[in-house]
Structure formats: C-alpha cells, structure tokens
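Worksheet: the structure to be examined is printed underneath.
Every protein chain except one is present and positioned as in the full complex.
Chain nomenclature is as follows: A and B, assigned in order of appearance, with residue numbering initiated at 1 for each chain independently.
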Amino acid sequence: GSDGGVANQDQITFKYATYQPENSTDAKVAKWWFERVDELTPNHELDVKMFYSGSLLPPDDTLNGVASRRADAALFATSYHPKELPLSQIATVPFLSTSAEASARVHAEMYENNEAFREEFKRNGLVPLVWAVVPNNTLGFVDPVDSVDDLDGKKIRAVGISAQALEAKGAEVVALPATDLYESLEQGVIEGFSTLIFTNAVLGFNVAEVAPNLVDSGLGQYVLATQVVMNADLYEGLPDEVKGAMGQAAEEALDFSLKETQAEGELACDRLQELGGSVTTFPEDEVSAWKDGLFEGLLDQWSESASESPDLTEDAIEEFESEYLEAMSERSGEAAPDILTECANRG
Amino acid sequence: MRAIQQQEGLGSTGCPWGSRDARRILKMSLALIVVTVFMLFFLLLMSAVPVAFCLGVSGGIGIWLLDGQEVMSASLASIPLTSSARYGLVVLPMFILMGVLLAETGIARDLYRTAERSVGRLPGGLAGATVFACTIFGGVSGSSTADAATIGRISIEEMRRNGYRPEYAAAVVAAAGTIAVLIPPSIILIMYGVITGESVGALLLAGLVPGCMMGLAFFAYAVTVGLRGRDRALSVHTSQLPASERHAGNGATRSRNRGDGEKNSLTNYLSLLYALVLFGVVLGGIYLGVFTSTEASAVGAATALALGVIAIRSPTRSLEMLRTAVPHAVSTVGMIFAILLGGTIFTYFLISAGVPASFTTWILEMELPSELVVIMLLATLIPLGMFLDGLSMMLVTVPLSYPVVTALGYDGVWFGVLVCVLIEVGLLTPPVGLNVFVISGLPGAPRAEQIFVQVLPFVLIQLLLVALFMLFPDLVTWLPSRAQST
C-alpha cells in the first residue's frame, strides 16, 4: 500500500539503506539530510533507521529494493542497472566531466528540466532527492606510472565503459569486485586499479597501502549516483511540508556534501603521504590526445545502447545528450577542483 | 528526530515503522514478531524438514509480518540471485569438487592406509590414523555431520575389525571429523568469511595452526588411551592381521574404483605425495600470493582431477570416477546454497527487524568484561548443536555475534576460528549433539548414549584449546598476518 509511511499524524518513518559503511562520507551526508529535513518540519517527526554496509540491500539490488519498499530510501548508483536507466549511463563515459561538483549540479538541473531523464526514474518507481558528489576516477598502481603510455601491458581492475579507455592504451583489464582488490594487488593478480574514488582507495578499501602510486588520469567521473533515492509512491504520499523541506534540504546537502568530501579528501591525502604514496597527474597534452581518439566513439556507444530501450526515442536521446554536454561545459569552469587533483597539487 | 540508528527495535511496542498491512492488522509488536519467527523456526526444525527451508519459511513469514506481502514477495524474488551471484562464492563448488575428487579417486583411502601403516604399531595407532585421515580430508562438504557419516562408514568398521570397542571407535570418528573444519579448505570457515566480509584467504590460513594443534592433541589422547588399557581400545595390532582381512568388506563407494588386493605400500606413499602436492599447491599458492584464495579453489579442483587421473591410470575408469564425483559434488553444492538461501532470508528478516543492532546495543550497554562477552557468545553455540548443523548454526548466530565482538575490538578472523571450534563442540556434546546422532545411525554403530561417554574427553580437549586460543590469540592470527606482510 501507498500509505506514505505515516504511522501517526506527525510521525514519519524511513528505512534508509546504504552499501557504504557508517563512517563514510556518503552515510554522513544522508544522515545529515534526514536530520535537516526533520529540523525544517516542525509539524512532523522523522524516524529514520539507517542500514549500513549493504546489510539491508546489496548495491546491485537497490533499484528493486527501493521500488518494492524493502527500503524506503537508499544510496543508489545507476551503473548497476544499465538497461533500466539508459540515459543515466552517460555519466560512465570517460573524459566527460572532471568536476564532482559540476556533475552533481548538472544532474540536479537535468532532473528538473529534462523530461526523459525524469521519466527514467519514475518508470522504475524511484524519486532521486539528493544528488551524489562523485569525485574523479582514481587510478592506483603498485609501481609508479607517470604517463599515459605507461598503461601499456598493465593489468588493471576496471568496470564499465572507462575500462575501454584503459584497453585502448594497451592495458589488460580485469573486472574484480572492490572487496577483492587488496588481496589481488598484493598478490600481483593485478598491478593497478581504477573505478574507485580517492577516499575509498586510501581510507575505505585501504588499497593505497599496496598500490600507493595514485594517478589523476583525466578520465573523470564514472558514475551517476544519488545519495538519497526514494520510493516514488511513498514520496508522493508525503505531506507538502515534508516534500518542500526535502527539496530545500537537498540543496543544502549538496554544499554539505562538497565540504565533507573536501575534508575527507584532505584526510586521505595525509594518509597517502604517511604511506609514502603520491598522486601523479597525467600530462595535459597526453590526456587530450587520449581523449580525442576515444571520446566521440564512446559517447556514440552510449547513445546506441540507450536507443535499444523501448522507452526512448532517438530525439529524446539526442536532446538529453546535447543538454547534458552543454550544461556540463557551463558548470565545469566555476566548480571546485577535485580532491584527487588537490592532493596532486599539494606536492 | 528520534534515534537515527536502528537502536530501539525490540522493546518498542508502538510499531513506529509498522505502517505496513500485516502488522497493522495483526497488531503485533516487533518483539512478538521476532519471538514468533524463532518459535516457528524451531517447530519446523522439529518436524525434520531440511534446515534450509525452515530458515526460509520462518524468515519469509517474518518479513511478511513485519513489512507486508509485497515486501516479502520482492525479497523472495531477489534473494535467490543476490545471495548466490557473487564471485567470492566460487570457492564453495570448487573446494567441494576438490574434496569429492580426492575421495572418489581413492587417494583418501590410500592415505588412511598409509597413516595406519605408519602409526598402526603404536598403541591406539589406528585411532590416531583415523584422526590423521579425517584431519586432511574432511571439512570440504560444508557439513561436518555429512563428513562424519562419510568417514565414519570407512573407519568405524576398520577399527572394530581391529579390536576397538565400537563406541570408542565411533567417538574417535565424531571428534576427528571436527578437526577437518579447521584445516583448510573448510567450507564453514569460508562461509564465515562470506557472512562477515573477512578475508577468506586469511581465514583459511588462520585455521591451520589451531587445526594441527587439535589433531596432535587428539592423536596424543588416542595413544594415551591405547597405552592405558586394552579394555577401551586396541587389543590386536593392525600389522598382525592379513591385509585382506583388515580392509575387506567395508562397503564404501570409494573402493569401487580400485581393486583392494593390489595395494602396496608404494602406491600408499604415492598417495601421501599426491595429498602433499595438493595441499602445497592450494595453501602455498595462497600464502605466497601466486593466486587469490578464490582462484586457489579452482586450481585445487583441477589439480585434484589431474592427480586422480594419474592415480587411476585408466581413461575409462577416470571417466567413471568423474561421473560419480561431479554429481556428488553438485549435490553438496545444492545443499550448501539452499542453506545460504534460507539463511539469507532469515538474516534479512533479522536485520530488517533491527535485531542485530538491538542485540549489539543491549550487550554493550551491560558493560561486562569483554572476555566474558566473547565466552558467553561462544557458549550459546553449544546448545544450538542439538538442532542445527554447523553451517546453519553459523548463519543464525554470526550475524548477531560478529558485530558485538568486533565492536569490542577483537580480531574478526580470530573469532571466526573460535566460532568454528565451538560449533563443533556443540555438535558433539550430550544430550543431543548432531554429529554423534548421525554416526549412531550408521549401520553397526552403537547407540548415541554410549558414544557420548567416549566423546567427552575429546570435548574437554577442545575446550582447553579454546582457552589456549583466547589466552594466546597469536596461535590463530600469526600465520595469516605473516602471509599479508610477505
């Protein structure tokens, strides 16, 4: 039933599921957002049960889990559901954006302005409320890697479309779950990793301990994620006061999230230095040569697979694509630098 | 805003998040639902239907009571795939296949003979040989209960034939089967890694030293018994009987592939070599970092297959062996994944109801000495052994105990090994340890009550070892920590 989770007149309960641990930035932001919504709603009391570390829903089961209300809301990475959320996969195309802030703001705007993008969530019974700040794809290696050509012959963990960018430079790509990274790096099964964010690489999964040579590769963001995605029926049934507060809190949460990410990034940078590691930035000309040969093709690949969806017309895809690219280039200039880049600049 | 953690849970009767249909209609409090689900589980268990489905049914009904029919359906629709589609779980079918291949090629049997030849002259030597053989070959089926039955079939008869009192022989088998759960590969330890997220490679290495210590302790006990008196143990040395009489007619499928008469000590020592090769490949590979523990399982199975083909020396017989071994392995895989399915449904209910979080808070708030908490959590496993096999015991208890123990600052790998030992203690202790009952059900085996008396000293040894591992945690954690720093 869509009784909106309202048990008493003024008490609203939520089960929030995240696959990140309790001390992660992601979990902190979600907690902060719920608390803020509660503050903003004097007539309602929010009662939130947080389930951490995938204990309620594994990451690849989040879509079904929230749609069926096994959880009311969750942290949600769209890349686990390429067929259900074809437009969202654009964020997996490498070289598209290298600013976490720009991406998060663009996603929020696109959700307001682009109907096909909005429909994509609605069709699956979801409402995205808080857009996640996803820092750059962090590469890390056991041995130092200084240029794009050093990727040749390296065995690297990667998933998603960005894997193709690595393969284009002669890397041997292995799809491993993030939980297997430490052991695999240590035992030489792989020589490097990708598709992790800086803080997770250094603090969460601790893999910088065995692969301390990190690289700011220029591949940029690799996933479109929402900090809080909510069951659509539940959301629709909420009182207007609460829905309004959720919108306002979401805007504030983005700033909180950016600040938290920066702070975590600094901690991670300290830790990396303790480990004797460092962040290398690939030379700009190398990156743009790398991008030039690949970017258009990968973007075409994305739009082709999106066009396989029965719910999307060619026009809708094209419109989404051009709006997305335009918004991204507009937003990128003014955005804060990525935490990985910051750490590289630190010395 | 009220407690943002999932902390109140059990005590609250106001159903703060029970907005869903079933709960509202039935007006059940959270505590009542949890109690109902556990009662249902034990009731079904008493009806002797598979534990896997007892867990699934009661967990499923729990989800329905908690969140309504839609959430239950959605959970049951997704859990079968999400609980099984994980790369790390590949170790289960691969290590099972490895174990079954070893058993079916007769290497296990030959090794038992070798052990018997080597130590059989000692007083109590045959019991010692049983301990040795069990140590190496058990523990790959995931159910030490099933292992006890398999190994029991071979060795009880063997010991009886050689003048052991049947209840003592049965006790030796029941106890020795438990060592196998520590010596890698151990499905129960692997499952602990799956549930908690601890490294499977570290767990497998962690079990090695404690397993060997237990093996040595049991062996020493067997020899002591042999020395002390012939009333309890050996009255005739194995070497005094003709080989045909010693090994004939024990009806196990293992004997099918190879003629019994043609054995000589050379092939027996060869089988020891095979076993060492296999052991070396798997554990050495993990320890030295040649491949991951997941890959080690497949390499182990492939090596076992290759060794089997070499040992059998006949293509048609090898094929015949495969046709027996693989379905046997597949059947065990079905058993384990059914338990995993049921366990995941049950655990999902518990987590959804906030039980582990409430339990952790409740325990920590008592502010007991942390050693006492660990001892209490471990002690609860002993009575559970009356009803549940090892794997199910783990699936029911570890989601509750692991968060507490790690919150107290203990090492998760260390706790895993202790849990394994205590699970096995639970399967041996009177009044109704499951392993003992299964063995008493084998043809020609004595009554359970008689076995229990003989098994008690083994239980005492296990408990002493647990105390030792608690006092000196390095005994458990040293090997895995060494492997990580290389």
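Quick note on the criterion: a residue touches a chain if its C-beta (ideal position, glycine included) is under 8 Å from a C-beta of that chain, and two chains touch if they have at least 3 such contacts.
Simple rule for what comes next: contacts and distances are computed from a predicted model.
> Which name from "phosphoenolpyruvate--glycerone phosphotransferase", "TRAP transporter small permease subunit", "ribonucleoside-diphosphate reductase" or "Butyryl-CoA:acetate CoA transferase" does UniProt give the chain that's left off?
For the chain not displayed, UniProt's protein name is "TRAP transporter small permease subunit".
> Tell me the shown chains the invisible chain touches, ordered by label.
Among the chains that are shown, those touched by the missing chain are A, B.
> From the list B:38, B:53, B:269 or B:478, which touches the chain that is not on show?
Counting the whole complex, the residue in contact with the absent chain is B:53.
> Of B:31, B:270, B:338 or B:351, which residue touches the hidden chain?
In the full complex, the listed residue that touches the missing chain is B:338.
> Consider the whole complex, including the chain that is not shown, and state which of B:31, B:277, B:302 or B:470 touches that chain.
Answer from the full complex: B:302 touches the omitted chain.
> Since one chain isn't shown, list which residues of chain B touch it in the complete complex.
Within chain B, the residues touching the omitted chain are 44-53, 56-57, 60, 73-74, 76-78, 80-81, 84-87, 89-90, 93-94, 97, 141, 143, 145-146, 149-150, 253, 291, 294-295, 297-299, 301-302, 305, 323-324, 326-335, 337-340, 386-389, 391-392, 432, 434, 437-438, 441-442.
> Residues on chain A that touch the omitted chain in the whole complex?
Residue positions of chain A that touch the missing chain: 60, 64, 79-84, 153, 155, 158-160, 163, 172-177, 189, 308.
The rule is short, and it goes like this: only the chains that are shown with their structure count from here on.
> Just the number, please: Cα centre separation of chain A and chain B in whole Å.
So the centroids are 40 Å from each other.
> Of all residues in chain A, which touch chain B in the complex?
1, 3, 5-7, 11, 13-15, 31, 34-35, 38, 45-51, 53, 55-56, 58, 60-61, 64-65, 67-70, 176-177, 179-180, 183-184, 186-189
> Write out the stretch or stretches of chain B touching chain A in their complex.
Contact set of chain B toward chain A: 1-2, 4-6, 15-21, 67-68, 70-71, 73-75, 77-78, 82, 86-88, 197, 199, 201, 289-295, 348, 351-352, 354, 356, 484.
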